[in-house]
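Missing here: one protein chain of the complex. Every other protein chain is in place.
Presenting chain A:
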Amino acid sequence: MTTYVYAIARADDLDLPEDLTGVGDPARPVRVVKHDDLAAVVAEAPAGIRPKRRDLMAHQRVVDAAASNGPVLPMRFGSLADDDGAVGKVLDERAEHWRERLSALEGKAEYNLKAVHRTDAVIHQVLAEEPEIRAVSDAQRTAGGGTHEDKLRLGEMVAAAVNAREKRDAELVREKLAGHAEAVQSGPGSQAWIADLSFLLTAESAGQFLTAVDELARDHPHLELTVNGPLPPYSFVEPATASAAPAV
């Protein structure tokens, strides 16, 4: 029977609620496959599982529960093994690697930060900082709004200025925050946000990081910043490669 795998952890750290359930409808009971000191949190895989929001959240809920007492290596959503035996085999064959990764992530959590512009605030900034655009805007307003072509031309100028600020602010966010983290990874939604970054933080550095986020938001009120964390270290399960190292 196919086995859905949620996470790898130390066997002794796991203390899952007895009624914990995971993906599927009905949600399948979660259990543990152990091999020596290592364990995988698993469940029977429902047939035809797809990445629906309900199941994604169930996945996260189980990984969170697994992480309550110690470090975990969260699996990507939808990882399926042929059976429990195949899971045990993977725990066995790469046992040293799993132990090393769990030690490396001990006491650390992922914090994901997303940044977008407050649209009106950034346009306001453009008008205040770019006299040329301000002049065009003033002229059009005086003329009662301008023609369709006038509006397009103004809008295009503003868009270019906003675009430049997106790049500038992306660098600013990373520069102000990366120093607090042991590692930084670009989030998968990089295209949808001005900045989408994940930071690996200890309990101590998390406090400093959140303070720095506060300061950033205060000093740059046109930025809308959202932090999610602490999270299981999805973005840091494997050692950082050279290309993924924080660009400080």
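Here is the rule we go by: contacts are C-beta pairs under 8 Å (C-beta built on N, C-alpha and C of every residue); 3 or more make two chains touch, one makes a residue touch a chain; residues count from 1.
As a convention for this text, contacts and distances are computed from a predicted model.
Novice: Can you match the unshown chain of the complex to its UniProt protein name from these: "NitT/TauT family transport system permease protein", "Gas vesicle protein A", "histidine kinase" or "ABC transporter ATP-binding protein"?
Specialist: The chain we cannot see is, by its UniProt record, "Gas vesicle protein A".
Novice: Given the contact definition stated above, which residue among A:Ala27, A:Leu127, A:Ala178 or A:Ala240 touches the chain not shown here?
Specialist: A:Leu127
Novice: Touch as defined at the start, partner being the missing chain; which of A:Glu44, A:Asp64 or A:Glu182 qualifies?
Specialist: That would be A:Asp64, which touches the missing chain.
Novice: Since one chain has been left out of the picture, which residues of chain A touch it in the full complex?
Specialist: 5, 7-8, 49-54, 56-57, 59-60, 64, 67-68, 73-81, 86, 89-90, 109-112, 114, 116-121, 123-125, 127-129, 133-134, 137-138, 140-141, 145-146, 150-152, 154-156, 158-159, 162-163, 166, 185, 187-189, 191-194, 198, 210, 213-214, 216-218, 220-222, 224-232, 234-235, 237-238
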